[in-house]
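For this depiction, one protein chain was excluded, whereas all remaining protein chains were kept in their positions.
After this line comes subunit A, so read on.
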Amino acid sequence: MQLTLEFGGGLELLCQSVKIHNVDVDQAGEEKLTMRHLLSWVRTNLIKERPEMFMKGDTVRPGVLVLVNDCDWELSGQLDTTLDDKDVVVFISTLHGG
């Protein structure tokens, strides 16, 4: 499944400072790809350092917003959100500076 993944707010530093990744994610025989599956895929395939800065347990760490097609994943079922071909998923760390 073709997806566009974007990292921001400093999270891109965990994937070699590349912000936008066009990826092809293996559905592993599942009918629908869920965010739960995508997170573990990202952790294995994109995160190159300090994985604890991206995930905590089976979800993202506190302070990270997840947006599926520009919409907070809280509104689409968080880890159970299902993804379609060409979806855009954004991971963004909240900023505190000023």
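Rule of thumb we're sticking to: contacts are C-beta pairs under 8 Å (C-beta built on N, C-alpha and C of every residue); 3 or more make two chains touch, one makes a residue touch a chain; residues count from 1.
As a convention for this text, contacts and distances are computed from a predicted model.
Colleague: The chain dropped from view, which UniProt name applies: "Adenylyltransferase and sulfurtransferase MOCS3", "Ubiquinone biosynthesis monooxygenase COQ6, mitochondrial", "DNA-directed RNA polymerase II subunit RPB3" or "Dynactin subunit 4"?
Modeller: "Adenylyltransferase and sulfurtransferase MOCS3"
Colleague: Would you indicate which residue among A:1, A:25, A:46 or A:65 is in contact with the undisplayed chain?
Modeller: Once the missing chain is taken into account, the touching residue is A:65.
Colleague: What is the set of subunit A residues that contact the non-displayed chain in the whole complex?
Modeller: 8-10, 19, 52-53, 61-65, 67, 70-72, 74-75, 90, 92-98
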